[in-house]
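Just passing along the structure, written as structure tokens.
Every protein chain of the complex appears in place save one, which is left out.
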Amino acid sequence: MRVSVQTAVFDLGTESNAFAASVPTAGAIVTFTGVVRDNAGTLSAMEIEHYPGMTEKAIAAMIEQAITRWTLTDALVIHRYGRLAAGEPIMMVATAAPHRGDAFAAAEFLMDYLKSRAPFWKKEIGADGAAWVAALSSDEAALTRW
Amino acid sequence: MRVSVQTAVFDLGTESNAFAASVPTAGAIVTFTGVVRDNAGTLSAMEIEHYPGMTEKAIAAMIEQAITRWTLTDALVIHRYGRLAAGEPIMMVATAAPHRGDAFAAAEFLMDYLKSRAPFWKKEIGADGAAWVAALSSDEAALTRW
Amino acid sequence: MIDVLYFAWVRERIGLPRERLDTAARTVRDLIAELTAREDRYALAFADLTSLRVALDQELSNFDAPLQGIREVAFFPPMTGG
Partner (left out) sequence: MIDVLYFAWVRERIGLPRERLDTAARTVRDLIAELTAREDRYALAFADLTSLRVALDQELSNFDAPLQGIREVAFFPPMTGG
């Protein structure tokens, strides 16, 4: 298990390969990457705040829970904080398992929990000001399926 | 959309980065990679046969179907055939979407269809002979959820 | 004339990957009966149809499908991709 809460940008390819190399006996590897989107072309940056200490513990607990629920070989979570530019990766989750169903389910579970239970707060900074991203009720609702 | 049916090994990291770079407006990217597993330590290779012509058409049709069902920015399928060594990647699926739910669902859908509807046949070659991999009824059953 | 293709253990049992046949078979099932009557290796390959799949002109089909207008028939076991 690796949890990295970092300001530095990460490389999806490098991280995917390193994770895959670390799980030679897994048949199935799933990755999820979240990217700073600029739909309207008005976003100049995203600012992410987090709760140092709690963040790492909360994510580690989520991974522990995933390992208990599914047959996983390993899991990885990288989540950035600080100032991110449009197009940059925000975070990634990777799961490895003997079978694809477990790898997919654990990755979705980790995503749903990261969305609503890991202490991160996003602020979108545009040309005409900044606004905290509101939590979606659909994200909260997604937790009920687990 | 890219479909590649190839003998050459591919690099998960390189392919993931190229795919991500091709979808700058997608907020969510999911990849699935299948790897030749050697559980018992007795597998010397995997031989994959396919049906040239039909394979490419069948996979393209699966992706078209995924694009119809979910809001996808793009999708990629790479599937190898020929002789593969243990630890090598067999295939990968990548999906990009504005939202994570669509990216995950489309990737799982493509995997379920690739398992049972794309004309590939796997043969495991071990120290004491070779055997065609039997189709799993659970893979066939997985299709009913879509 | 019709191209008949065999894959995986069907190909191995019949001993060739493809052949060109002159047939009057009206359906896939007729064609299978014709082949089965020819030689033991065909009879062996087609012994259990539940473990076989068929594609007509590269589209999955079924054993009762008509062959009229079809140029390529392929027989193979259930697929194991992914």
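Brief remarks on what is shown
Order as written gives the chain letters A, B and C; numbering starts at 1 within each chain.
What we mean here is this: contacts are C-beta pairs under 8 Å (C-beta built on N, C-alpha and C of every residue); 3 or more make two chains touch, one makes a residue touch a chain.
Bear in mind that the values here come from a model prediction, so they are computed numbers and not experimental data.
In the whole complex the chain that is left out makes contact with A.
Only one of A:Arg37, A:Arg100 or A:Lys115 touches the absent chain when the whole complex is considered: A:Lys115. The residue touching the chain not shown here, chosen from A:Met1, A:Ala21, A:Met54 or A:Ala85, is A:Met54.
The chain not displayed touches subunit A at residues 34, 49-51, 53-54, 57-58, 79, 90-91, 111, 114-123, 132-135, 139-140.
In this text, only the chains that are shown with their structure count from here on.
Counted as hops between touching chains, the shortest connection from subunit A to subunit C is 2.
Distance between chain centres (mean CA atoms), subunit A to subunit B: 23 Å. Note: centroid distance subunit B to subunit C, computed from Cα atoms, is 26 Å.
Residue positions of subunit B touching 2 or more other chains, listed in rising order: 34, 111. Looking at subunit C, residues 82 sit in touch with two or more other chains.
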